[in-house]
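Other chains dropped; remaining ones untouched in position.
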Amino acid sequence: MDDIDIITEGFYLLVFGMGFVVVFLTLLVIATSIMSRIMMRFEPAPVPASPRKGHTVAASGQPNDQALVAVMSAAIKKYREDRNGQ
Amino acid sequence: MEALLSIWRDSGLANLTFGQVAMIFVGFILLYLAINKKFEPLLLVPIGFGGILANIPQAGIAYSAVENAFYFGGPEVLGELAILLGSASGSIAEMKVLYADAAASIKAAASFIAQDSGYNNGMLYNFYSIAILSGAAPLLIFMGVGAMTDFGPLLANPRMMFLGAAAQFGIFATVIGAVMLTAMGVMNFTIQEAAAIGIIGGADGPTAIWVSTMLAPHLLGAIAVSAYAYMALVPMVQPPIMRLLTTERERKIVMSQLRPVSKREKILFPIVLLFLVALLLPAAAPLLGMFCFGNLMRECGVVDRLSDTAQNALINIVTIFLGLSVGSVLVADKFLDLQTLGIMILGIVAFAIGTASGVLMAKAMNWMMGGNAINPLIGSAGVSAVPMAARVSNKLGLEANPQNFLLMHAMGPNVAGVIGSAIAAGVMIKFVG
């Protein structure tokens, strides 16, 4: 009986759990879309879909930028090490 | 002479048990995977090292004051504890069982007795109490993750949320798997344990730790280790499944560029999400609440110094303590068990099913919408494992078509997967917690 009970419970969890996840995310899709639509009426979409954390993205065509960052990161590292050591 | 003998008698070498040797070996394997194979090193280095520390014989670093009294105490303190716990035999084994089931007030009294005899909480036990028993560490990690997450790609295409939902099927299918193994008599999991194991399939370390702390604390070590190990295995586990379920032509699908997303949408999204969680599933509110808080700090633009700290100093500090604390439960009698093997196997199955569900959902969405808007490769990113799963999608996309950059498109389902697992976690706690 225990075995059957736990199987029942497992299937309940599967059906209601998965169902709830789908329902929740569906509502989130709807709510987000409504929110976005309202916002876009106020402010017509300025910022480009931020590649803020896009590591592979790069390709911003500014090698100087990259080089500068590289130089700087090295220099900052060195500076920190020197400071830590004092 | 006596002194030399005592040094020897209390040395690690003379007291090493087979279980400790095995667990120290497990710790080394975790360090090896973390350092040489780069398997989620931020967590697995502290977990592995904590596991080794916890298994140093005679040191009691991972034991509470009462456990230290049990293992190292003389007859006097054991006698007092036996009276307190009502142990007839006075054997340590019986007392441990009685202590585990004792009321909180009895536990406090036992702790006082142990302290009076000079036994104290080991360092890792203190970390464990503060970081994990209180529930704080996974929530603070989630705050930091929120502060690191950019919902832009998801906001640009909210339907990607469905992929994040579908991939959670792995979680629930695994619960069924665990339940079936129990019904078949192969394993012996309670429904709480099955639920906690399933969450491994959510591919989200802090969520898995948070759930297992509440539903199956004795499995915490195995579940946390599996969760992080499999997150690291994403680049190996997912590609064959993805190739199997997609045609060359599907993998070549180029997705239309994402629309720009305004700052205001990004600020409002965590609030909308919190709102839905509050209304529909309060059990997930601590986890997703902290996540939304971190994300709001990131996006609102007026508390950058708090957001920086949440993403750096604070999350790093918490990670160190969380890792060592998880390591502290890697002790032989809890870990070296058939259950752990079951957990490892079920975990990888959960992962595979989640990956497949995501890919199939993407195909289903194309079919339902009657078009080819979605490259099914991004479906697998719905399991979470940010950003590794998205990178895998990108890599397979590039293999099929060198101009096909899927990374940003895959970030949508990827972050949706985080939300999806947290919702699944809330459902588990609500139903079986």
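List of remarks:
We call the chains A and B, going by the order they appear; numbering starts again at 1 in every chain.
Just so we're on the same page, contacts are C-beta pairs under 8 Å (C-beta built on N, C-alpha and C of every residue); 3 or more make two chains touch, one makes a residue touch a chain.
No experiment lies behind these values; they were computed from the predicted model shown.
Expressed with the labels used for the displayed chains, the entire complex holds A x3, B x3.
Basically, only the chains that are shown with their structure count from here on.
Remark: chain A residues 3-4, 6-7, 9-14, 16-18, 20-22, 24-29, 31-33, 35-36, 39-40, 42-43, 45-57 touch chain B in the complex. By the touch criterion given at the top, residues 148, 150, 152-153, 155-156, 158-159, 161-162, 164-165, 168-169, 171-173, 175-176, 178-180, 182-183, 190-191, 194-195, 257-265, 268-269, 272-273, 275-276, 280-281, 387, 391, 394, 405, 407-408, 416, 419-420, 423-424, 427-428, 431-432 of chain B touch chain A in their complex.
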